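Here the complex is missing one protein chain, while the rest keep their positions.
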Amino acid sequence: MSGEIKKLDSKQPDGPIETAWDRHRFSLKLVNPANRRKRKVLVVGTGLAGGGSAAGLAELGYQVEAFTILDSPRRSHSIAAQGGVNAAKNYPNDNDSIWRLFYDTLKGGDFRGNEKSTYRLAQCANSIIDQAVAQGVPFTREYAGTLANRSFGGVQVSRTFYARGQTGQQLLLGVYQSLMKEVGKGKVKLHTRKELLELIIVNGRARGIITRDLVTGELEKHYGDAVIIATGGFCKTYYLSTNAMASNGAAQTRCWKKGAYMANPCMTQIHPTSLPVMGAYMAKQTLMSEALRNDGRIWVPKKKEDKRDPNTIPDDERDYFLERRYPSFGNLAPRDITSRAIKQAVDGGNGVGPTGVAVYLDFKDAIERDGYDKIKDKYGNLFDMYKHIVNESPYETPMRIYPTAHFTMGGLWVDYNLQSNIKGLFVGGESSYEYHGANRLGANSLMSAMTDGAFVLPVTVAGYLGETFATLEKVDDTHEEFDIGMKVVQGRIERLMNIKGTRTPDQFHRALGKVMFDNVGIERTEKKLIEAIESIKNIKKEFYADLMLAGDEKMNNELEKALRVEDTIDLGLLMARDALERRESCGAHYRMDFVDEDGEAQRDDENFQHVAAWEYQGDDTEPLRHIEELVFNSIQPSKRSYK
Amino acid sequence: MSDEMTLYLQVWRQKDSKSKGGFQNYKVENVSGDMSFLEMLDMLNENLAREGKDPIQYDHDCREGICGACSCMINGEAHGPGKKTTTCEMHMRHFNDGDAIIIEPWRAKAFPVLKDLAVDRSAYDKIIMAGGFIEVKYGNAPEANSMMVGKEVADFAMDNAACIGCGACAAACPNASAMLFTAAKTTQLSLLPQGKVESKKRVQSMIKKMDELGFGNCTNERLCEAACPKGISIISIARMNREYMGTLLKSDY
Partner (left out) sequence: MSSVFKKYIVAASGLFLTLFVLGHSAGNSLMLFSSEMFNRYGHALITNPLIYLIEFVVVAIFLTHVFFALKVTFENWSARGDVGYKKRVNKDSNLISFAASTMPYTGAVIFIFLVLHIVQFKYGAYYEITYAGTIMRDLHRLLLEYFPAPLNAIGYIIAMVVLTFHVLHGLWSITQTFGVNRSMYNKLFRNIALGFALFVLVIYVTFPVWGYLQGVK
């Protein structure tokens, strides 16, 4: 590995942005249909991006093997997205367009996303809706039978398609069904309960993976001609998040350690409206939909540590801080800004609830204005869910909410083909950094994962296979790299099993999560980030000295957790480093030492209009920070202001 | 924090699919009513792990009731005592201090136990594989609004599409029948115009697969409906029965 800082080329096509994708697709090589079955693609992850690309490639005639660590592809975390999926169909005729969706996405990401990739995303979004409807996704409809739209996440047009509050579930099941159709035909070989533990590279190209069977504990070699990583985000670095337990980032970290660059890992979205932490035992936080902010008012008592019943606090003793600070957007300010304001209110000592780490989201005024029935109609299921978990009725007592980690905009670095710097390694969905820059807009995550899986990866991976068809050397699992990989994995497992210390993987994970949330969370400073790096290094040291692992090498949750936490710690460290080096505030990355005179984020386009792509240099060496310059030809970056 | 409870658990422990299992007793202290059932098990597991004992294996992932990974028969009820909830969403305030709780894995020939409370539910994937899809390829699908679907039909399709594939229906069914799961999918897909075309083949092959996998016969006892965390109705089973009969009696052309 070279020690030089590189300027990366993400191969964005030249020329007009509107035709960039078409021209690029035309430049890709094709594979003769009869030859396609001679090429095999390994797909790790079976959510919208992974499952979609696996099904798509199989339909084209390639051999596909798909891997998931869960017991079925239908459990993949794409399922949990609630709000909807964006597309610029402009059905409501409210002056939406592909260009507007593209611009909103780029601006929402504070101009840290790639212009041409983002445009392609906005272009493909329309096809997602067509595709999903054809797959049988029961989107919510109007009485006339046409598809319904709603406005979501503070956007001024209604471009969000939804299936009640379960849009992610429905899109995923559509993809899952397509995948199972191909599995049934024998075109896709499905591996469930198998976890990627090592990426195999032969002569600079990704050629296989080593997996661990989570039931038998056996290590297995799998070879192919290209590898797709679509394992989702890594919010579990914060321990508590709205993400599923499997969203751990271990697969990306494995690839990173084999030389794939990690891009903008510090960009993490902290969602403002999640339920507050209720106790140390808590394993996961539940998201309360952003839609609640359409009618709910966020406030804290003006008096510090005010323990009165919220209903007895008169209006003039309440601080509706969002309405006060952002008069034009009020309670509908974007996610990053709202999260920050909530944290500042709590840090100022005005937090509420038993722990003092929450603010009120109050529907009293909305109920007085619109009536109980109308509010029940709009939010009944969310209120029920809240009552279920917290045992208080939001109709009577204001909800208590607090921000929590929700989405990672960062991820493995990819070019316009979604190919990593390692040839033959492709990355899709939340696992890559591609579209959302420094902040993701509501209902854009399904859009990006679906686009990658259905419309980009099947094209670009096929292009790679076409380009290399004549020259790619034949490799199978007898290649020595596989044996080396097996030894490395075996060594890792033995090492962890033999520490025989006193602390469980969860204890380390919680310690990491606390450092991450406090120091690499909503508000970051140079001092806190340096502290975080030190603390995480300590956690890492203690992990190797004091880990205790119960159970054996077969089906063993503790071993799975330990292997993941080991990677999560390294990923956390990298996130802190990236946050430290990005000396500006942009989107969700808010550095308190880089703010304007009003305390709002101060972007530094001169020095940081780029993607940071980190290269692993060994466990004890600082990683290298490469740069991909972001060029904006079609639009002019502006300041995000929501005052 | 609310009152803390002490609970007496009887948990099914089984080393692997081939071993014979049995119940083991555990005492769990300091359980808060705000904990979810899985968080209570997490706590027990952490205690077991610290003592160097093998923690209890169970499936879980999203912990918000949508992925369908969690399971467990809790005191004889699939997903525990709450209605329309999954185990991960069920909170310990449903229990009282000193309660005894029996925790068993799903029991069905088609869902073999892998370890402790984790079972293999790939049989459900196989039913979907047999026809639970619309045979459409990725690519240029027809314009979404070119096909009208009435709101009521779309809504009923959505009611059925809400299935999370957790397996509670077969687990709760006295006959370990997978009819509710299968019917939910056939109903969703054949109600929609885009799925109608294949409905004959779909319903026949899904029922055939369901039988082959060793699920029992439906005897209309409605326990599936009561156990379903998503409230899917047995009306869908009636609908599938009707549709299946139609495929035997009617010709397509």
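Some notes on this structure:
Which chain is which? They are A and B, in the order written, and residues in each are numbered from 1.
Throughout what follows, contacts are C-beta pairs under 8 Å (C-beta built on N, C-alpha and C of every residue); 3 or more make two chains touch, one makes a residue touch a chain.
As the structure is a prediction and not an experimental result, all values here were calculated from the model.
Considering the whole complex, the hidden chain is in touch with B.
Contact with the undisplayed chain is limited, among B:30, B:96 or B:220, to B:220. Only one residue in the set B:73, B:127 or B:144 touches the chain that does not appear here, and it is B:73. Residues touching the missing chain, restricted to chain B, are 10, 21, 23, 73, 75-77, 83, 102, 104, 107-112, 172, 174-177, 179, 207-208, 210-211, 214-223, 225-227, 233-235, 237-245, 248 (touch as defined at the top).
Rule of thumb we're sticking to: only the chains that are shown with their structure count from here on.
Centroid to centroid, with C-alpha atoms defining each point, chain A and chain B lie 27 Å apart. Those residues of chain B whose C-beta lies close enough to touch chain A in the complex are 1, 16, 32-36, 38-40, 42-43, 45-46, 48-55, 57, 59-64, 66-69, 82, 85, 89, 91, 93, 114-115, 118, 120-122, 124-125, 128-130, 132-138, 140-145, 147-151, 154-155, 157-158, 161-162, 164-165, 188-189, 192, 194-195. The touching residues of chain A, when paired with chain B in their complex, are 52, 55-56, 59, 70-77, 79-80, 89, 91, 127, 129-147, 163-164, 166, 168-170, 173, 176-178, 180-181, 183-184, 190, 192, 215, 242, 244-246, 278-279, 281-284, 286-287, 354, 388-391, 454-455, 458, 502, 504, 506-507, 548-552, 554-558.
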